[in-house]
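Have a look at this one.
Note that one protein chain is taken out, while the other chains of the complex remain in position.
Each chain gets a letter, A, B and C, in the order it is written, and its residues are counted from 1.
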Amino acid sequence: MKKTYRTEEEKKKIITRLNIINGQLEGIKRMISDDAYCNDVLIQLSAVSSSVKSLSNYVLENHLYTCMKDGIKKDDDEVIEEVIGLFKKFNK
Amino acid sequence: MKKTYRTEEEKKKIITRLNIINGQLEGIKRMISDDAYCNDVLIQLSAVSSSVKSLSNYVLENHLYTCMKDGIKKDDDEVIEEVIGLFKKFNK
Amino acid sequence: MKKTYRTEEEKKKIITRLNIINGQLEGIKRMISDDAYCNDVLIQLSAVSSSVKSLSNYVLENHLYTCMKDGIKKDDDEVIEEVIGLFKKFNK
Partner (left out) sequence: MKKTYRTEEEKKKIITRLNIINGQLEGIKRMISDDAYCNDVLIQLSAVSSSVKSLSNYVLENHLYTCMKDGIKKDDDEVIEEVIGLFKKFNK
């Protein structure tokens, strides 16, 4: 099974960003409890979407510079196939 | 300030979906702690994106059938402007 | 069959924007003939995507202020269903 070894600092950075998204979702839960107007809820949901995209782009950036680069240097084409699969998933 | 009054059942439904997304994010946090392969992390992030989109579409659907419809019947054009704003936010 | 009657000015406006997109595609065809670098081709394709999105948002904006508004005032819920369908199509 493939693994990606990240530094503690790197792990912390990603987990912090995931916690921020969790916090955004908690805020939306409170909005729902407080009868917030749909339009305001939807604006917050679009902000969550943007955060998830931005974190995805960040993880992908690291992936290309490390795992993918190493894979290609070892003539592992599977890693290219995976990146294409990701591109298709995110560019539907 | 505009409000949307939802039934208890409706609130529960939306909050349950938000909790599921929170759970997906917790899963990704565990993946990062466990040195999961970037590609696997990215697939899970794209799943979170899909969940957020699907919940957004659900909230929007209710919004159009209730707040927007009522607003238009009262000749409130602001609600149309808001929907256009949402469309632009989600269709960037 | 439903129709949308647009002024001549409005028709001209939309057709001009469609012609611009056609022009962008002609440019990409020339790039392919001239062995343009994939990255440059892809940047132009993303520009076409943006033009199509922007035109879609423009047509939708008119649609909501005219057909949808009129439909709702006549208690025609089908038009709301259609808008939801569009939102789902564009927010996949």
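By definition in this document, contacts are C-beta pairs under 8 Å (C-beta built on N, C-alpha and C of every residue); 3 or more make two chains touch, one makes a residue touch a chain.
Note that this is a predicted model, so its numbers are computed, not measured.
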Give the labels of the shown chains that the missing chain contacts, considering the complete complex. A, C
List the chain C residues touching the unshown chain? 1-6, 11, 14-15, 18-19, 21-22, 25-26, 28-29, 32-33, 35-43, 45-46, 48-49, 52-53, 55-56, 59-60, 62-63, 66-67, 79, 82-83, 86, 89-90
Chain A residues touching the omitted chain (full complex): 53, 56-57, 60-61, 64-65, 68-69, 72-73, 77, 80, 83-84, 87-88, 90-92
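One rule holds for everything that comes next: only the chains that are shown with their structure count from here on.
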Centroid distance [mean C-alpha coordinates] between chain C and chain A, Å: 29
Where the centres are mean C-alpha positions, what is the separation of chain B from chain C, in Å? 24
Averaging C-alpha coordinates per chain, one finds the centres of chain A and chain B separated by a number of Å equal to 17
Residues of chain C engaged with two or more neighbouring chains: 92
